[in-house]
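In this view, the complex is presented without one of its protein chains, the others remaining in place.
Presenting subunit A:
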């Protein structure tokens, strides 16, 4: 059509115009150019000449009504013009269409001619094709025979090849056997087996089959032999097993054989391990081993472990250290165990599951056997490891043991992965737990022995300067002030000893905690087991290590009081004092510090009830109290003993007039002073009741001059005894009862009061058992005055000293055959001169 359009030049000479004409036509036929109806308001107007609803009547009327004549005329001309142009347009269109019809008619005529020619040629072609078909059919017919023959021949060929394979099979198998290409032999045989089975009724095949069987039996025999021989590697072995399985050997038997073979190899590993551990060592052998170790262990230990292992404290009793031992165990035993498990599983379980064996419950059977096997061997391995761990007694370096246990535990995880549901890893964890608990116990022992050792050190340290004290105080002689001076000289070291003792204990505890902390380190595999997170921290470390040690400390301190009390007291008093202070320090701060430290380090979560700090503190305080009481008792007894001897050995009836204070009193004051210094080094002063400024001067002036005089004076009248009783009773009514061996407070004054109380009470009781002459009484007066002068300063309530000394003088006056007291002034002169 486009071609036609090009041809009609006139139509398309002006596209714009043509379009306009098209538009007119379309308008005429009621179609919009875009398929849209023209705008309604225009088209509905009956007066629109171009609208579809044009009404000529109305239009004409409208024109006539609206327009003037001239306009009408114009309208008319215009209209005529438009009509004319429309007419010419219409003529052009008609012309164009006509031309197109003409050319179409021409084309159709031409086509009619061409088709006629083509029909002839087609006829010719079909005739040729028929000839070709005919020929082809004829060729096929001739070739038919030969084709069937070829097919048949090729079938025969394959059959012959199979037969050849079968005939050659025995030879081939033999050759394989010779070359030990067992796998090939088995696969060959497998291929032929069914055929041979099927045609076994034919004699020739039967022969072949028998041959094959014989060979295969031989082969199986050989495989079994190889299997039995220990020499082959695990890989070979597994190959063997695989082949044997393919040869329909009973799986159960194979399992057993496989396992027993593996067992023999693992056993040799275990024996190697066992050789590492010395046969259960007797104590002498143990020493021997450790002695030997000192020479041999250092080079052995150093390659596996670097610097921390140089400590001589770690002395395992066998030649190799534990890390090495565990390493060897892991590398040899555990890894071969893993290998065995993997290959076994590969062979009997995974393999069987896919193959035809699955139906026979073989995996279950094999699995059961494997578990029993692993459990058995692991138990032996564990017992060895445990024995080895038990030999690990030295507590110097824990990291080695922890690392060894870690490795041990880590390697068992491999077994756990290979063999889910096995008890082995749990048992391993239990061993680790046991080892850890054992270790904690050892640390406790070590701490305890460390404590006892340091006490021995302290004792020695105390013993050495004590000699110098004795020497100094003897040298000091009568000079009273020499007492404290020389006394101070010697025990200066007491606070130092205390601080060094407590510091070394604390350090030891810290280092032990650090060592034990290794068990819970993040990089250790077993540290995230619930035991190590919970129970080990709370029960193991906190309770059975730290708390036990503190308890031990208190208890051993208490034992000092008990054992020394009866058997003559070998404990030096200074040690008692020092320990008492130590316990008190523990009560006030150290215990809570240590426990807080422990709790922080181990993040103890208290699932189970733990010993509270307060009860430990109470225990420590009790121990401190007991020690201090015992100290007071011991020191009091020492002074008492001096006083008692001095009273008991003297003939008080026949004594000379006193000219001096007896030396023993000076000694008592000196000793008291040095005790005061000693206690002052460790304990605070304490409170004392206010006393008058001239306490030393007070002495018994009151009682000697008035009351005592009254007593003596009264004693010459018959009613006297009643009076003295009355007086002393009245006196006692107003003074509080004195407990002699009573508990003291933790301060110097209280301690000194206790000691002086004991001493003076002894003095009193001894005096009451003696009878005095006049000068005996006077000597006692002098002595008491002397004591009065010096002792008041030590006690909390000087009235106590006054009261006891009063009692002593009063009692000696009672026990005097001739009570004639000395003049107070003379007494004072004598005392001051002394």
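One rule holds in what follows: a residue touches a chain if its C-beta (ideal position, glycine included) is under 8 Å from a C-beta of that chain, and two chains touch if they have at least 3 such contacts; residues count from 1.
Please note the rule applied: contacts and distances are computed from a predicted model.
Of the candidates "Dolichol-phosphate mannosyltransferase subunit 3", "EIPR1-like beta-propeller domain-containing protein", "D-2-hydroxyglutarate dehydrogenase" or "Serine/threonine protein phosphatase 2A regulatory subunit", the chain left out of this view carries the UniProt protein name "EIPR1-like beta-propeller domain-containing protein". Residue A:765 is the one among A:276, A:765, A:797 or A:828 that touches the chain missing from this view. Remark: the omitted chain is touched by one listed residue; of A:50, A:528 or A:742 this is A:742.
Interface residues of subunit A facing the missing partner chain: 565-569, 637, 653-654, 715-716, 718, 721-722, 725, 728-729, 732-733, 737, 739-742, 761, 765, 768, 771, 773-775, 814-818, 820.
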